[in-house]
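Only a single protein chain was left out; the remaining protein chains are all shown in position.
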Amino acid sequence: MRRGVLKHRGASLYYGYVEDDGIRCCYHGWKYDCSGQCTEQPFEPKASRLKDEIRLRSYPVQRLGGLLFAYMGPDPARAPLLPRWDVLVREDGKREIKMFPTHECNWLQIQENTADSTHTFFLHGVMDQKLGLKHPFAPYYRRPIEKLEFSYCEWGIDKVIVYGGDVPEKEIRPPLIFPNILRIPNGPMEVMHWRVPIDDVSTRIVFVAFTPARDASVRTREDDEIPYTYLPPMKAQDGEYDLKTFFSQDQMAQESQGAIYDRTNENLGVSDRGIVLLRKMLLEQIERVERGEDPTVAVVRDPQRNRMIDFPGITSPVEGLKRIAEAKQSA
Amino acid sequence: MRRGVLKHRGASLYYGYVEDDGIRCCYHGWKYDCSGQCTEQPFEPKASRLKDEIRLRSYPVQRLGGLLFAYMGPDPARAPLLPRWDVLVREDGKREIKMFPTHECNWLQIQENTADSTHTFFLHGVMDQKLGLKHPFAPYYRRPIEKLEFSYCEWGIDKVIVYGGDVPEKEIRPPLIFPNILRIPNGPMEVMHWRVPIDDVSTRIVFVAFTPARDASVRTREDDEIPYTYLPPMKAQDGEYDLKTFFSQDQMAQESQGAIYDRTNENLGVSDRGIVLLRKMLLEQIERVERGEDPTVAVVRDPQRNRMIDFPGITSPVEGLKRIAEAKQSA
Partner (left out) sequence: MRRGVLKHRGASLYYGYVEDDGIRCCYHGWKYDCSGQCTEQPFEPKASRLKDEIRLRSYPVQRLGGLLFAYMGPDPARAPLLPRWDVLVREDGKREIKMFPTHECNWLQIQENTADSTHTFFLHGVMDQKLGLKHPFAPYYRRPIEKLEFSYCEWGIDKVIVYGGDVPEKEIRPPLIFPNILRIPNGPMEVMHWRVPIDDVSTRIVFVAFTPARDASVRTREDDEIPYTYLPPMKAQDGEYDLKTFFSQDQMAQESQGAIYDRTNENLGVSDRGIVLLRKMLLEQIERVERGEDPTVAVVRDPQRNRMIDFPGITSPVEGLKRIAEAKQSA
């Protein structure tokens, strides 16, 4: 990965010509190797050494599960391993990628939503009723919440929710993965959302879903090309949200906080302690990096640990939904 | 009416759930009563007193003629009466509401147009001829203007225009209603325009029309639901105005002054004294309010005076149009 700006006369390398051993600018043909070093300047004199002085900042790229990842830290030699999340590397089914429409807010507002275990009740469960949407997961989230647990873990923050009501359940959610990932079981799909900052006030959500297949012939290798689609906007040109999906409901709640949410005016309660933990973790990890130390959360260095990172103990909402349906029928 | 910002974690109350005795935030279900006091926080401990500290700024709302009005002054106890304009409360006909496309300029440029009695000749009367539009009112405005009168009144500024030519007439217009209302007889319709600032550089015009009916069975009560439509844009994406209606002609003149018109470069003439009066009135009233005094224009406190505010002495252009048509036929 190279910064998208050419150092000759400023045109973008985005439209550059990719060659086997580098990329060539389409404006004047200057070529850069994978380290960012300029290696050819076709119209400069043969004896010219100008190219030796031209070097773009570059980052080594790794491909996994259909995505490209770059380590952008200070010293590539100290780079941790690229975490091999199950959603990216499982082979026993089908993988797909969805690019969400740009969210017009800071990435942290989106990630805080993942530390916010109670929002699912009103924003998804109740709104589903109000709008008559009949989302299959809505009954799961409409159960009374009796207890919330949050704790630090190696990946970020572990979350447990205890539901009461007719169909009580202790739901062990996948951890919030620090700093910017949501991991969620989504019906038959196992899903991750990467909340990637475009800039301080806009964020791209990259959604990867893996659907396990019963048929052993349906397989996806971790280095296969994965089909991807760009989702259409979930709000109208006048700014109204459609609210028909959980995604749109979340986007509304996150964006309506403002482009960069001013947290000086908020009022956190006891039920917001997941958010407090996330902010503390973020500040602690920033301070470590500022001191020149390695971050400690969701950093994988042991190849053995990294064969595949999965979350075997998490609750499958599909089971809970079945019991809710059964209770309704017998009622 | 409450400010659209929730004091928990900043999501908007715009999409809140309206309940009988308040509104509930759709993000985490915090509920606020009509005074803005937070009364429920479903996921906080029962013993928590956090909700007692949470109070949104709120304004009492009154409904009239299909619109909601709020008094946003400093002390609701000193609020004047909501003026019962005839267009809002007449029952002997049909009422309708149109929301104009956003005007990309400061509200005062739009209101100054109402103090500008001569603009109708060239902007509406002559342009109608130039573009071959044949608007029924254009001949009315194409008569030579011989005299203009402006004077302060209890509602704002009274306006009289004396036309010469073949069909002379002394037109008594409805007053400019201070600070931001146009009242105008519009053919069979009696009309008001509220120029409501969205922010310093954009304005929403809310248009209410009442059409008296001869048929006594056509009635509209002041608290009836009134049908409303959002008008489509009156200019193309490249910024060109269609100029086919008086509304579009006005919008062009108002917006082309700039987002906030720099009045230091203008040259007012004798015919602009309506505008001078409006600006003086505005400054005087602002100074009163800054001194902690009540404003004095278009402020109604006497319920007797407020049964219905109408303007019985104003000239009906329909009569003038008839005489113009007769003069044309006999010529």
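First chain written, first letter: the chains are A and B, and each begins at residue 1.
The definition used in the following text is that contacts are C-beta pairs under 8 Å (C-beta built on N, C-alpha and C of every residue); 3 or more make two chains touch, one makes a residue touch a chain.
For clarity, every value in this text was computed on a predicted model and none was experimentally measured.
Screening B:Asp52, B:Asp166, B:Asp224 or B:Glu266 for touch with the missing chain picks out B:Glu266. Screening A:Arg24, A:Arg84 or A:Lys159 for touch with the missing chain picks out A:Arg24.
The omitted chain makes contact with chain A at the following residues, 7-12, 14-15, 17, 24-29, 41-45, 48, 50, 53-54.
For chain B, the residues touching the chain absent from view are 112, 116, 118-119, 121-123, 126-127, 130, 145, 148, 241, 243, 249, 252-254, 256-258, 261-263, 265-272, 275.
Note that in this section only the chains that are shown with their structure count from here on.
When chain A is fitted to chain B on its Cα atoms, the angle of the rotation, on a 0 to 180 scale and to the nearest 5, is 120 degrees.
Each chain gets one centre point, the mean of its Cα atoms, and the points for chain A and chain B are 47 Å apart.
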